[in-house]
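Report on the structure given below.
For this depiction, one protein chain was excluded, whereas all remaining protein chains were kept in their positions.
So, chain A:
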Amino acid sequence: MSAPTPLPPLESPTRPVRFMHQGEVHTVQGLPPTTTVLQWLREHAHCTGTKEGCAEGDCGACTVVLGQPDASAPGGVALKSVNACIQFLPTLNGQALFTVEDVAATNGGQAHPCQQALVDCHGSQCGFCTPGFVMSLWHMYQHHEHPVSREDAADALSGNLCRCTGYRPILDAADQMYKAPRIALDLAPVADALQRLAAEDTGTFFYEARDAADPGRKVRFIAPRTLPELARWRAALPEARLLAGATDIGLWVTKQFRALGDILYLGRVEELKAINPWGPPEAPQGLEINAGASLEDAWRLLARHVPALREIWLRFASPPVRHAGTLGGNIANGSPIGDSAPVLLTMGAEIVLRHGDATRTMPLSEFYLDYMKNALQPGELVQALRVPLPAAGSALRAYKVSKRRDSDISAVCAGLWLRLEGDTIAEARVAFGGMAATARRALKTEAALVGQPWTEATMRTAQAALAQDFTPLSDMRASAAYRQRVAANLLERWWLETRPASPLRADVIQVWPATV
């Protein structure tokens, strides 16, 4: 922990947002802090290759790639794709922005292999989604030197909707682009420029401009660099809107026109992005995932330790949303249909809350109080999640049911875990999303399991108990009856997969098995 230093005064002078685009440093001031990157590109920079398809991060027509200084990344710049339509402009500060206009420039002005492959494979028809696909392919090309499997390519493109082609030629292009001689990306000039920007941009970043919702009013975008600073800012400004990836808050602005007031941005706090082993150093029992870790980083690591979580990871939104969004944000947001909570509840996660320099820890199951209400006190923030890893062979499963496989919101999401002692269920944690006002554990179901043998009869008893645990709602994603029925059937799937006698392989009973 760094030594406490006094917070800068709230009246600190505003600094311009500075970032790189098309090889130049851009300096922006005066625009409302909630101006999106897409608005800046299209309306202010007149750079119209990037398209707006939905303004909610669900179609990918606005996909851009951000470059962040990172000594551990190739070329010293970490590249990640995001949706420009829900990224606020000040979050670009100190980063490089790559758009479709840059891609050919990375190949000396000639069509980049990802672009040429799309042309050669007939991967564009109306062409409106194409710049977004180009950026997702370009991002994939930078992260993989060799062709990826078709399944991985489809996942990389799962945030990009195309209504014309049916995707086959685009998937072909994802393979074909590797057949051309590889184009190396020279990030050295970008890294240099970003380092210069960083050197001139120390301490808390302040940006102040008119409020988009109320032009007569000034609002601030405050981006501290250290966790203690962030925590103290949070305590000092309990009314400020805490912002991480903006994958939900972005929609409050683009769709609901909500006034956010002052924004306290945690995306510049490096230590908050760390994921560390948790527990005694000689025998770590889990992961401490700091709240600013991206959904992609967090789920990738969780799935590496617990292969049964792979499907949840890949079906958790799209890569651009997983790159921008954070695990802490998903948990703190507390949507009853967020997919993190049911899984982490089942894993027995704890949540670390921080107020100023003080922290407190509670079981995640005690964090959610009611619909969109949680235990956070004014001035408090989520610092980390401590996630125990299940013992090898324990029966942890996570299932998601939605209308579409990829990038859809769950009708029902289930986290299921039990531990046998001999033939008897010694412990069980069963949690569901989509079944109540919050994601929560099914305590009657758990009670029906504990102390029983893991048999079909026990599973049926648990199914009956589940009906007592939840009274789900009907909405456009699913009816209450379907939710109730599917939740019970997921218990059956879980039992079939984990029963002591002749368990079935996941691929024998699931259309999209997490593990094969």
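Worth a mention:
Assume contacts are C-beta pairs under 8 Å (C-beta built on N, C-alpha and C of every residue); 3 or more make two chains touch, one makes a residue touch a chain; residues count from 1.
Everything that follows uses one rule, which is that contacts and distances are computed from a predicted model.
The UniProt record for the undisplayed chain lists the protein name "Xanthine dehydrogenase molybdopterin binding subunit", from the options "DprA winged helix domain-containing protein", "Xanthine dehydrogenase molybdopterin binding subunit", "Energy-coupling factor transporter transmembrane component T" or "Ion-translocating oxidoreductase complex subunit C". Checked against the full complex, the candidates A:His21, A:Lys51, A:Arg241 or A:Arg441 give a single residue touching the omitted chain, namely A:Lys51.
Of the options A:Val100, A:Leu309 or A:Leu376, the residue whose C-beta touches the omitted chain is A:Val100.
For the chain missing from the display, the contacting residue among A:Arg196, A:Lys255, A:Arg360 or A:Lys373 is A:Lys255, taking the whole complex into account.
Between the chain not shown and the residues A:Leu260, A:Ile331, A:Val486 or A:Ala514, the one that touches is A:Val486. Within the complete assembly, residues 39, 42-43, 46, 48-56, 58-59, 61, 99-101, 103-104, 111, 115-116, 118-120, 122, 124-131, 134, 150-151, 153-155, 157-158, 160-171, 212-216, 254-255, 257, 401-409, 411, 475-479, 482, 485-486, 489-490, 492-493, 496, 504, 508-512 of chain A touch the chain that is not shown.
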